[in-house]
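Only a single protein chain was left out; the remaining protein chains are all shown in position.
Per-chain numbering from 1; labels A, B and C assigned in written order.
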Amino acid sequence: MTTPRRYTLTISCPDRAGIIAAVSGFIAQHGGFIVEASYHTEHEAQLFFMRQEILADSLPFDADEFRRRFAPLAQEFAMTWQLSDSAQKKRLVVLVSTQDHCLNDLLYRWRSGELQVDIPCVISNHEDLRSFVEWHDIPFIHVDTQGHKADAFEQVATLFEHHRGDCMVLARFMQVLPPALCQRFPGRIINIHHSFLPSFAGAKPYHQAYLRGVKLIGATCHYVTEELDDGPIIEQDTVRIDHGDSVDDLVRYGRDIEKSVLARGLRCHVEDRVLVCGNKTIVFR
Amino acid sequence: MTTPRRYTLTISCPDRAGIIAAVSGFIAQHGGFIVEASYHTEHEAQLFFMRQEILADSLPFDADEFRRRFAPLAQEFAMTWQLSDSAQKKRLVVLVSTQDHCLNDLLYRWRSGELQVDIPCVISNHEDLRSFVEWHDIPFIHVDTQGHKADAFEQVATLFEHHRGDCMVLARFMQVLPPALCQRFPGRIINIHHSFLPSFAGAKPYHQAYLRGVKLIGATCHYVTEELDDGPIIEQDTVRIDHGDSVDDLVRYGRDIEKSVLARGLRCHVEDRVLVCGNKTIVFR
Amino acid sequence: MTTPRRYTLTISCPDRAGIIAAVSGFIAQHGGFIVEASYHTEHEAQLFFMRQEILADSLPFDADEFRRRFAPLAQEFAMTWQLSDSAQKKRLVVLVSTQDHCLNDLLYRWRSGELQVDIPCVISNHEDLRSFVEWHDIPFIHVDTQGHKADAFEQVATLFEHHRGDCMVLARFMQVLPPALCQRFPGRIINIHHSFLPSFAGAKPYHQAYLRGVKLIGATCHYVTEELDDGPIIEQDTVRIDHGDSVDDLVRYGRDIEKSVLARGLRCHVEDRVLVCGNKTIVFR
Partner (left out) sequence: MTTPRRYTLTISCPDRAGIIAAVSGFIAQHGGFIVEASYHTEHEAQLFFMRQEILADSLPFDADEFRRRFAPLAQEFAMTWQLSDSAQKKRLVVLVSTQDHCLNDLLYRWRSGELQVDIPCVISNHEDLRSFVEWHDIPFIHVDTQGHKADAFEQVATLFEHHRGDCMVLARFMQVLPPALCQRFPGRIINIHHSFLPSFAGAKPYHQAYLRGVKLIGATCHYVTEELDDGPIIEQDTVRIDHGDSVDDLVRYGRDIEKSVLARGLRCHVEDRVLVCGNKTIVFR
């Protein structure tokens, strides 16, 4: 399961002919070996998106030199772009409250090596999950959200930056983030909502679903924006229920689907497979 | 695929101990052979629901005599109940506009014998589908909805009653039914809505779904009430889409899921498997 | 999530008219309140199966007295039957090797209270998972399978009986059980096989699936019999893969589906929802 070191190049730019040729020409000219390549055009927005994985060892220079040499080309096509290096693991800061099914799932994927990230700390507004987190040798930091909210979330932001977090994961964190925090880290905060959005946004979605009598329930992994439960959707899934299921049954089925939807969405984010276009995402699998 | 003649007994009543014993005792006392039995309690409403299929030949009397003899027991338990006879096929009146994927699917299931119903007529506000319907030797009736709506729908109601319809199926009928019509046939009008309700009610749901950037789309089969797209849900399903899919692709995927959700929901209704409780359904499979 | 104490009565017997009436009559006569009831007839075998959950507090006697009083009726109908008491948790003995995804999942469901069982011990032929198991305060017992197999499995059987195990769960235990052990505990040993049986029985199913080029992979939870991977199937599921997935990707997707299929199958077994008929199962949900 060890894969060779790779650079992942993600690009968005105005659509026109010749972009693939220019980029793949640049890579080929330096002997670069492309192991995965994906493209997409958003027709309404007239934007082009691409993602390429290149074997690091096939290139005669490192990531920084790649970035330097690629810059003129990027400028010519007015690209928004990024090159990441698989040797530099992303750093996830995880926020939880008292429910631990998503946390248990994430930490298992992390400790088994399936999820290739660093987790510098777990932040919580409760003490309940301290011993489980610390059993993994991960620092557990309690932040009190009972008192002054703005202060508490300023503390969260500071911790995130201090731990050089790349991504903040709300793993069933039962607090609404203040708009200022959402705006400060656009495309870097990921939430798992326990409904198939846009149905049942807000509080108690399983209860809402039960009352409406739907025949499937779902979960949604999305980027957090200042609009509650309205950010770009990364991944969703549904599961069948029936009239015999109580709200408690829905919550139980829901836990399984929340775990898997968050894990899949997060994996795509960590592998730079998710590009944002307005309020939608392109997810290159 | 010929199954022996059956009586299907469906009951709802206030929940208490002894209901199953009383009903199954009544059936057993007359030698009745139960081939399928299902039960459900709605705890909040304190209502009990049951459905039993009994071999007609195992009983020494016919359906009318069953009803007469069962009435006192039903009264004792304050039951809302019904006995249907598989030899009496339900009569479906189908309403369509110009889209024919659901109609094509329904008529195929009907002519292949999979859907055991009679279809006395198809009603449409367009002429487009006349030849296809008439190829099946089913009368095709055009009702003009361009002019006075109330008159048009009065005509629909009259046709439905004249053809002794048991159930009116809106197979992508692109007109909103007036409240009076909905109230006149409660639990007897079935619609297929092209979204996973309660998301994207109303017009152009695929367009709405595309704009929101959801990762699955769905369809919903429900009873029609005077609240648009808000009646009791019988069946739903979803299908995965991705960023590469246009609105046209969504419409195409949607056709397949609309067909199968309508067919499954309708089959349950026709077999008396659907019991309504407030705005929810119990569906005994 | 606390549910009131229940007795679960499961029955199989030759099919005839009047069984439901007799059983529900017996329960009603003592004031028993049925909260869930399911029935099934296997037509070829002419066998009838039923499962009833009765509120313990609604009856004027305890489980033992129920059994005494019910025995004559059971004899009259030639029933194979069993009454279990939700206050008596089933005891699961879990066998593992080195892969821990199913174990991690099971222990999480156990410690969160979702899976209402006792786990008296975990047995393994490797030492790898000792610290994780012991963190849960569950005894971890190493059994050496490198040497004399028959002795090792005699030791497993002795441990299972000594810990009064109700069910032995092979949670990715990478050893074939000897036929004698399988025959000793019929219907009490549950395995998770990492393919959609009957495809890809035996070793390395993901590798087999990869070579065959299937478009979905699956997992199967089944009772263990002396025929390898051929016992009665309790639960199965599949997940979509594509040409871009390596064997390692299949293994990764597979872990998720193995976990959920085992968890669902085991839950059904623990709740006495699974009745065996020849090499098939009836699973009352």
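By definition in this document, contacts are C-beta pairs under 8 Å (C-beta built on N, C-alpha and C of every residue); 3 or more make two chains touch, one makes a residue touch a chain.
Note that this is a predicted model, so its numbers are computed, not measured.
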{"item": "Residue among A:Thr8, A:Ser58, A:Ser86 or A:Gln155 touching the omitted chain", "value": "A:Ser58"}
{"item": "Contact residue for the chain not shown (choose from C:Asp237, C:Asp256 or C:Asp272)", "value": "C:Asp237"}
{"item": "Those residues of chain C which, in the complete complex, touch the missing chain", "value": "40, 43, 196-200, 212-216, 218, 232-238, 242-244, 246, 279-283, 285"}
{"item": "Absent-chain interface as seen on chain A, which is shown", "value": "17-18, 20-22, 24-25, 27-29, 31-39, 41, 58"}
{"item": "Contacts of chain B with the absent chain, listed as residue ranges", "value": "1, 36, 100-101, 104, 108, 112, 114, 135, 244, 248, 252, 255-256, 260, 263, 285"}
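What we mean here is this: only the chains that are shown with their structure count from here on.
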{"item": "Where chain A and chain B are represented by their mean Cα positions, the distance between them in whole Å", "value": "42"}
{"item": "Whole-Å gap between the CA centroids of chain B and chain C", "value": "37"}
{"item": "Set of chain B residues in contact with two or more other chains", "value": "none"}
